[in-house]
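Working notes for the structure below.
One chain of protein is taken out of this complex; the other chains stay put.
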Amino acid sequence: MMFTLSPEQTDLAAVLHEFLAAGRTDLTALGVDEVTDPVDLVVLFEELGHHAVPGPLAESLAVLPVLGAGPGSVAFPPHVPHAVEADRYYLVEDDTLREAAPVASIESVDPARRLVKLAAGPVVATGVPAARAFDLGVLTCSAQLLGLGRAMLELTTAHARSRTQFGRPIGGFQAVKHHLANVLIGLELARPLVFGAAVTLSSRDVSAAKVAASDAAWQAARTALQVHGAIGYTAEHGLGRFLLQTRALRTAWGSPSMHRSRVLEAL
Amino acid sequence: MMFTLSPEQTDLAAVLHEFLAAGRTDLTALGVDEVTDPVDLVVLFEELGHHAVPGPLAESLAVLPVLGAGPGSVAFPPHVPHAVEADRYYLVEDDTLREAAPVASIESVDPARRLVKLAAGPVVATGVPAARAFDLGVLTCSAQLLGLGRAMLELTTAHARSRTQFGRPIGGFQAVKHHLANVLIGLELARPLVFGAAVTLSSRDVSAAKVAASDAAWQAARTALQVHGAIGYTAEHGLGRFLLQTRALRTAWGSPSMHRSRVLEAL
Amino acid sequence: MDLSLDAETLAFQAEVREWLAAHVRPLSSMDTAAGFEEHREWERLLASARLSVVSWPAEFGGREASLLQWLVFEEEYHAASAPGRVSQNGIFLLAPTLFAHGTDEQRDRILPSMARANVVWAQAWSEPEAGSDLASVRSTATRCDGGWLLRGQKTWSSRAAFADRAFGLFRTGPGERHRGLTYLLFDLRAPGVTVRPIAQLDGEPGFAEIFLDDVFVPDEDVVGESGDGWRVAMSTAGNERGLTLRSPGRFTAAAARLVELYRKNPDPALRDRVVDAWIGAQAYRLHTFAALSQPPSGPAASITKVFWSELDVAIHETALDLLGEAAPGWRDGWLFSLSGPIYAGTNEIQRNVIAERILGLPR
Partner (left out) sequence: MDLSLDAETLAFQAEVREWLAAHVRPLSSMDTAAGFEEHREWERLLASARLSVVSWPAEFGGREASLLQWLVFEEEYHAASAPGRVSQNGIFLLAPTLFAHGTDEQRDRILPSMARANVVWAQAWSEPEAGSDLASVRSTATRCDGGWLLRGQKTWSSRAAFADRAFGLFRTGPGERHRGLTYLLFDLRAPGVTVRPIAQLDGEPGFAEIFLDDVFVPDEDVVGESGDGWRVAMSTAGNERGLTLRSPGRFTAAAARLVELYRKNPDPALRDRVVDAWIGAQAYRLHTFAALSQPPSGPAASITKVFWSELDVAIHETALDLLGEAAPGWRDGWLFSLSGPIYAGTNEIQRNVIAERILGLPR
């Protein structure tokens, strides 16, 4: 029993953080496409979320590699009915992987994402590990949500320390303190579920992680907007990008309700 | 359109309040068994709740009179499977009213209430207005919850003004203020639903009132206990009586879940 | 107690319903230049049917409808999915202030053009350092010949990107905070005014910053006494928080749409949230009826502000959870709902007001 990151994993997180904080986006330069261990993937995706990196990330870096395909984007009906916009598309039905063609574009709640309705194309492979691929999609999406939540908590804590109203920092008001304490509690308790799911990769644990990470990150988003006030509601402020991506990922790779079903079935 | 109490109804509430505040319990001396108008019943039951009067009140004063029976207690399977302890029991199945005999005693979460499992006895009447009687049970129970919630808010506001910690009244802490503000909001918005249901007596409106009054009163109870702290957790403090009766009435005359079903079916 | 509508109100309801059925059509977003003009035209069409300001006196373009009839109008309006009101800031925030504190000359000059949307008004309450803490405004109005000169910066001004005029508070006297403020009206196209639109989360400029550099305001555009602006403005703030800005019809219509959505996408785990949305809208509707019969005190508006803003978020969040990330027909309303707990006084401030001014807890 050793439920903590290895020094190598801690280093990976630090390197990623520095890289993304510098505004770089050429992830392949870092060799992240070679990350396959589920715990390493969680470390990677938490940092991707922490910087609200857009794009079909779970799809390209976690799901398609397991299926022997990619990069690109992939749909898994019924729980992932549409793919995120990309250069190349795939479709998984039962244990069959097919190429797919975009037939229509669909708005997401996050304007930085676009969804694409697919038409099935030629079969690429049969007997693919579809269940494992799906669970990796759910897991990495959960890790992203965790990182998004942490970023919004950091943004909001900093804002609450510096923004003054009624002659003092708003972070001195007990209501603001308690809002932010609740966000921290949610994230702190979601985090071990996400890493635990990376260790077991059971559908029960992966779904539990997704439920908790979605709720904690969305609570972080709501609180962030409320504490920021009108400034957080503007397109030019950084918060919006995090908030909108969080809302999209909350129901991506299966809704909270579907994941709660999966947990209950497995108990 | 005149959605406010008449002067006579306001007077009735005041008289009841004075009577119950004086510790009197002989309700028949006040002639309350002659109250039949649903709005008047809501006025009466809100005051009964406001003083946490125990006993099979909805049963004796609202439900059985409509069925041409009582006083006593009554079960309405499946939503009211057991009767509250009384001297005399009835049972309603479909449109048939029967006498009933107690066969077992069952604990309630409220030690001041006891439930009784009944065995069906001889038929008293057929073709009784069972649906209306049930709805009156739900309605008056909702009104009681409203009164209980109001009483707990009053108790707690008074406590928060007088109890001092860290050198000032605890009601000066923003967390306590916001807890109590939320309680007031819940009760203020549940109240018109209860009176509205008395006017229409539709099953949709009665169920909506029960859901809102149950949630608002239980929120009042949880907040009351939290703000009182340990003193509220003692048997000798007045709060417990209100809190326990609220928890019992929350699921009496149909659970919140069952009432939400009824609302949805009626939409 | 009686919840039935009288014959006159029923007739009015029928008229409104019929008119809306014949005239409502979808418009572009009012936060675009073209959409703003479409909405102005819609206001004019409403005015032509004497439906733009039903509760006002006839001389200003209204039909002296009772508050009950106004509520009925709003229910019909939202049930018909009629367009958002581009004149909302003027009609629901400025007009009540003019009725209470304006002069006859001001009412005659301002209200008819507002009712016909010839002049569309923006609010100019907040400043960069005065958000929740409105009393800390720093913009000034300095006495000059025949009027005042405005200097300073306003922000989060709804509609200001395309509107014609604005109203706000300015510091005119020596006092601190609530003292020495004056309620003034000014032209958004006057010399010295610079309007910088601010894009919202949806990318559209729903509000703007206003920079004021010696902008002249004639004496006739002071509302109430100079120096008495805080008191004058607070009567408006009550309106914004309370009944007028968010009529129950808006939420009963949204809840009904949510129930419909649930029937098409049933998920038993979300059933309670759908039902609670409907119950909440109904509660707010009946609460408003009760307020008509027995007008509540000022701070009671804080109770409804918290309630409707959280109800609105709950309705839209539930819709998004039912639909997933592609939420056609709900996204704009959802984004707008998120601003409800913030604007018109954050819900944190409202809860303080409720606790201190209604429950009597210490400040």
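All chains are identified by letter, namely A, B and C, in their written order; residue positions are counted from 1 within each chain.
Operating definition for what follows: a contact is a pair of C-beta atoms (placed from the backbone, for glycine too) under 8 Å apart; a residue touches a chain by one contact, two chains touch by 3 or more.
This is a predicted model, so every value here is computed, not measured.
Participant: What are the shown chains in contact with the chain that isn't displayed?
Facilitator: A, B, C
Participant: Out of B:Gly147, B:Gly196 or B:Pro256, which residue would touch the omitted chain in the full complex?
Facilitator: Here the residue in touch with the unshown chain is B:Pro256.
Participant: Considering the whole complex, which of B:Met2, B:Ala21 or B:Val109 touches the chain not shown?
Facilitator: Counting the whole complex, the residue in contact with the absent chain is B:Val109.
Participant: Extract the touching residues of chain B with respect to the undisplayed chain.
Facilitator: 82, 106-111, 113, 115, 164-166, 170, 173, 175-176, 222, 225-226, 229-230, 233-236, 240, 243-244, 247-248, 250-252, 255-257, 260-261
Participant: Take the complete complex as the reference. Which residues in chain A touch the chain that isn't displayed?
Facilitator: That gives, for chain A, the contact residues 1-6, 39, 153, 157, 160-161, 168-169, 171-172, 174, 176-178, 180-182, 184-185, 188-193, 195-196, 198-200, 205, 208, 211-212, 257, 260-261, 263-264, 267.
Participant: For chain C, enumerate the residues touching the unshown chain of the complex.
Facilitator: Touching the missing chain: residues 268-269, 271-272.
By our rule, only the chains that are shown with their structure count from here on.
Participant: Can you work out the whole-Å distance between the CA centroids of chain A and chain C?
Facilitator: A distance of 37 Å separates the two centres.
Participant: Quick check: how many Å separate the C-alpha centres of chain B and chain C?
Facilitator: Chain B and chain C have C-alpha centres separated by 38 Å.
Participant: What positions in chain A touch 2 or more of the other chains?
Facilitator: Those would be 173, 175.
Participant: Touching at least two other chains at once: which residues of chain C meet that condition?
Facilitator: Touching at least two other chains: 348, 351.
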